[in-house]
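This report concerns only the one structure given below.
One chain of protein is taken out of this complex; the other chains stay put.
The first chain written gets the first letter, and so on, giving A, B and C; residue counts start at 1 in each chain.
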Amino acid sequence: MLQYTLKRILLAVPVVIFISVIVFYIIQLPPGDYVSNYAAEMSVAGEVFTQEDMAAMRADLGLDRPVFEQYLIWVRDIVVHGDFGFSFNYNKPVMAVIQQYMGLTLTVSLVTMAFQYLVAIPVGIYCAVKQYSAGDYFFSGLSFLGMATPHFLLAVILMFLSYTWFGDPLLGLFSAEYVNAAWSMDKAMDLAKHMVIPVIVIGLSGTADLIRVMRGQMLDELNKPNVVTARAKGLSERKILLKYPTRAALNPIVSTFGWSLTSIFTGSTITAIVLNLPIQGPVMFNALLGQDMYLAGTWLLFMALLTVLGTLISDILLAWLDPKIRTEFRGT
Amino acid sequence: MTTQTAHAQQPLLRVQDLKIRIRLDNGVMQAVDGVDFEIRQGQTLGLVGESGCGKSLTSRALIGINPKECETTGDITFMSPSESGKPVELLSLNPNGRQIRAIRGRRIAMIFQEPMTAFSPMYTIGNQIMEAILLHRTKNKKEAKKIALEMLSKVGISDQEKRFDQYPHEFSGGMRQRAMISMALSCNPELLIADEPTTALDVTIQAQVLELMKELQQEFGMAILLVTHDLGIIAEMCDEVAVMYLGKIVEQAPVKELFANPKHPYTKGLLKSMPRLGGDRSRRLDSIEGSVPVPIDMPPMCGFYDRCKDRIDGVCNRMAVPATRIADNHTVRCFLYSEPGEANSHVQAHP
Amino acid sequence: MKPMTVFGRQKPANLEPEGRKDVNYSSQWRLMVLRFKKHKLARISLAVLALLYVCALLAQFLAPYSLESYDSKYVNAPPMKLRFVDADGKFHIRPFVYELQSTRDPDTMRKIFASNPEKRYALKFFVKGERYKFLGVIPTSTHLIGVEQPGRIFLLGTDALGRDMFSRILLGSQVSLSIPLVGVGISFILGLIIGGVSGYFGGWMDSVIQRIIEIIRSFPTLPLWMALSAAIPPRIPVVRMYFYIVIIFAFIEWTGLARVVRGKFISLKNEDYVVAAKIAGVGDAKIIAKHLLPGLISYLVVATTLAIPGMILAETAMSFLGLGIRAPATSWGVLLQEAQQIENIALYPWKIIPLATVIITVLTFNFLGDGLRDAADPYKR
Partner (left out) sequence: MKQGKYLAVFLVLITIITAGCSNNNAKNTAVQTNQTPKETKAAPNSEPAQSQASGTSAKEAPMLVSLVSAGTLPPLEERLPEKPDVMVEPVVDEIGRYGGKWTMAWTGPGDKWAVGQPTEEALFRFNKDGSGIEPNVAKSYEVNENSTEFTIHLRKGMKWSDGVPFTADDVLFYWEHMLTKETFGKKIYDAYYSVDPVSGDKALATVTKVDDYTFKVVHKYPSVQFLERVAIDNKWFFAPAHFHKTILPEFVGEAKALEIAKQWGFEDTTSFLKETGYYYWLYPQIPTLRPWVAKNDPNGDQFIMERNPYYWKTDADGKQLPYMDQLVATKIQDPSQRLLGTLAGDFNLSTFGAQDFTVLKENEKKGDFRVIPWQQPAWSTSGIQLNQTVADPNLRKLFQDIRFREALSVGVNRSEIAEIVTNGIADPIQASVPEGLVGYQDGWADQWAAFDPDRANALLDELGLTKRDKNQFRLFEDGKDVTITIMDSSQDNAKFTELLKKYYEDMGIKTNVKIVDQATLQELKYSNQVPASIENISVVNVAFRPDTLVPLRVLTPWYGQYGLFVSTGGKEGVKPEGDVAKILEYWDQIKAAKTTEEINSLSTEIVKLHMKNQWIIGYAGPTPTLVVASNKMANVPQNMIWADEFRSLGAAHPAQFFLKG
């Protein structure tokens, strides 16, 4: 197992390096750079940047150097100093920016995720056991609906409904008075209130997929002879359901958990923009838009790493969950 | 043939007019159509027939583990000696209820054809064997494990401690079936239903497993319902045999009688298609022409009509065939042995 | 006998009317069709989709107005009622609409619409309207429905420029329903070729291709979109823009299909009949064409169908981010992007109607895909 993991990690290294190159290239791809973005933004407020101003700024930020040089410097600093560069937009080291948003990002992602799994797994089981019942149609229909509605529109509509019904569109994650307040019961409640819409919007579509997978897997497992064996042993239906088909059906779901790693750390970007959630997704989106390259670059690199890592975790989870693969590893 | 014990003549399970219907998109399939038989304590009844004849459904219906799409009617009466033979109507019990579950695995155990899929790949063999023991015999895990290890050794699995913690995929096919048998017998059942127990195994392993089953039957004194398509196994294992074709028992007799004196054309065909040790090797094995029809919306007629060499046109394809008792313990369902006019006379399948 | 599995749509194998003994190419397809026919939801979905596509194809004819029928008199007008009974309680066989009169609220500047029962415009068929090319070829000015000038008919209201929403939805479907098809088509070909090469030949080619796929998939799609749409040169006409967007979609999508193809190729190439063909000295091309593709095509059809709804939604997301098609070219994404403005949701809720068409399309594609999957792969879900 260890050897396998090491080998996989080793294989991932060239992939990540290659990705970092592409990442850097992609950020450079759109015309303009951070300075021109900045100048454009400031010109809206009436501040004028001449070409000399911009050139001077470029020189200060090292943006006047060739791309590959910028890349090499960036990578050198990462490797040598663990320094991921500086966010021009935030005037902060990249890591500080990422840290700033990490807490709430993880909160939102994990809560939505917990919601997804807690809802999807029982509902998936229910829909499989009661296949073609009214309940099956209802839940399947609901989850399909959640999947078929574009997030941003659903979010806006829910926000507007919340405003018309309760007078509060529930923007962001906290009411104004709690944003900078210390943690308290009230603040937590406020957060919970504001989580409702994001959880519905982000959760619903993910739930739809999960329900489908779970239902399908369960239907497969329910038809397996080992269920009949268990029944012949005199086990109760509930015990059979939980011990045999459910356990087996969870395998692919749990093992694809690694794939969600990236989304846990970014959150849903579009929904977050619409709902004004202070999480990584929009921050990164703006970094990309504004060509805040080290921030965007670090983030993309991080994402790529997480994807590679996520695949690895998935594979390991799969091995760990499946006795067959597990014993193979034990053997070698 | 197994040694008859003192209480051998006591009936253990009686099946009367068992019918199983399955609803399909294109009609209702009469998978099992009026099956009657009886199993006595300690006796081995063979249920033989080709694929799709309904023998598996019949065997599973006994403990109510068919899928819920199967509509089952008729009477299945179980007379457990441990309840001093008090008859219990199995079909009238809630199929998921406590009562039937107390019988499943405990009084009537079952082993399956594919030990690989019948075990869950997710749990160790030990875990799955202990499950029934914990359910029916003891709540104590240590004790349960002890029983399980004992059972494993009884079925001839050495190094039980290690085997106990292994997963099904680490067992060979024969080993798995042994484990399956140990699991089925771990609660001292009074009836063991063996559904094609050796079909998936190599021939040498088959013999070992069958031998094992025989030994264990003697030791535990249980009755066996052996479901198979293999007449050889029947000959080796059973006291009595019922031949099923298209949801009906077409002939039933003690093993010797059946082999010596087959009556139904289908039985005859089956016997002819069986290779014999020391038989004429140059002789080609006979096969039964044609294939089994689908029993959906079948008119009342003999199911074997299309394939039968001795069919009587205008009779066999016009009305349902009644069972005819041609000897004390030999019944057959064929117009060759009964007058069409007697079509409605009911004959009990047991002697 | 195998344990019977009689759950749901599955029937026991041995009861299959078409014996499985001689599974050949055509009977596999026939089986698929048969099974598909049993899937009611999928059948309905197929019908709905067919209708949608026919509507898209004939959109110019079906739509009463064009995309450029701006009219300041009818800005943000609500949907009109199609009436049969007039103000005097008189019944008319031919449905009609009242003339729409607009005034502006002097305080809020909101357009206020009132129907004028004095003036009725009967719904007519095959009316002359704006000129267009039927099916892109035949110039004509006949529209299926309409009312006589100067009357107007806005079945689903109008937008902020006074354009008929009904017409826009219809005409928008041309883009929204074809982008995914073309996109999937391209990714289908890419996926088939690359995945096939990867799976069939294996070895170093497989490794390289797999790494590339891994890298592409490692990317969050958002920056990829952004980068690629930024790479689209300025001042290109809408049609080309549209084409580029298709390419972007395809570029991201093919990796998924390639994986499916590769997986199937690997499992199929070890099948006895393929090995036998190989030993018999049959060429690679022939093996692929004769033995591998037929076994694969049904899976691809399913994978493709299920990839389409994702693309429809992606198109709307791209429009939301301002990376997609822009007015006056219209797609459902453009319409939804307009609808999501608070002003529209608050004051002109009929602009959300395109959402229904998106949902219906996505759902029907999903149901169709599910049905096809069940049909193509009856023994495995």
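Keep this in mind: a contact is a pair of C-beta atoms (placed from the backbone, for glycine too) under 8 Å apart; a residue touches a chain by one contact, two chains touch by 3 or more.
If you're wondering where the values come from, they're calculated on a predicted model, not measured in any experiment.
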Visible contact partners (per top-of-document touch definition) of the missing chain: A, C
Option touching the unshown chain, where A:Y4, A:F18, A:F160 or A:F257 are the choices: A:F160
Full-complex contact with the absent chain, from A:D53, A:D136 or A:E237: A:D53
Residues from chain A at the interface with the omitted partner, ascending: 30-33, 36-41, 43-48, 50-51, 53, 56-57, 60-61, 86, 88-93, 96-97, 100, 156, 159-160, 163, 167-169, 171-174, 176, 179-180, 272-274, 276, 278, 282, 286, 289-291
Residues from chain C at the interface with the omitted partner, ascending: 68, 70, 72, 75, 104, 107-110, 160-162, 234-235, 237, 322, 326-328, 340-343, 346-347
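Just so it is clear, only the chains that are shown with their structure count from here on.
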CA centroid of chain A to CA centroid of chain C, Å: 27
Centre-of-Cα separation between chain C and chain B, whole angstrom: 54
Interface hub residues of chain B, defined as touching at least two other chains: 112, 114
Residues of chain A whose C-beta touches two or more other chains: 225, 228
Residues of chain B defined as touching chain A within the complex: 60, 63, 65, 96, 101-106, 109-110, 112, 114, 117-124, 131-132, 135-136, 167, 169-170, 183
Complex contact set, residues of chain C against chain A: 3, 5, 7-8, 211, 214-215, 217-220, 222-224, 226-227, 230-231, 309, 313, 316-317, 320-321, 336, 339-340, 342, 345-346, 352, 355, 358-359, 362-363, 366, 380-381
Interface residues, chain A side, partner chain B - complex: 224-226, 228-237, 243-244, 247-248, 322-324, 327
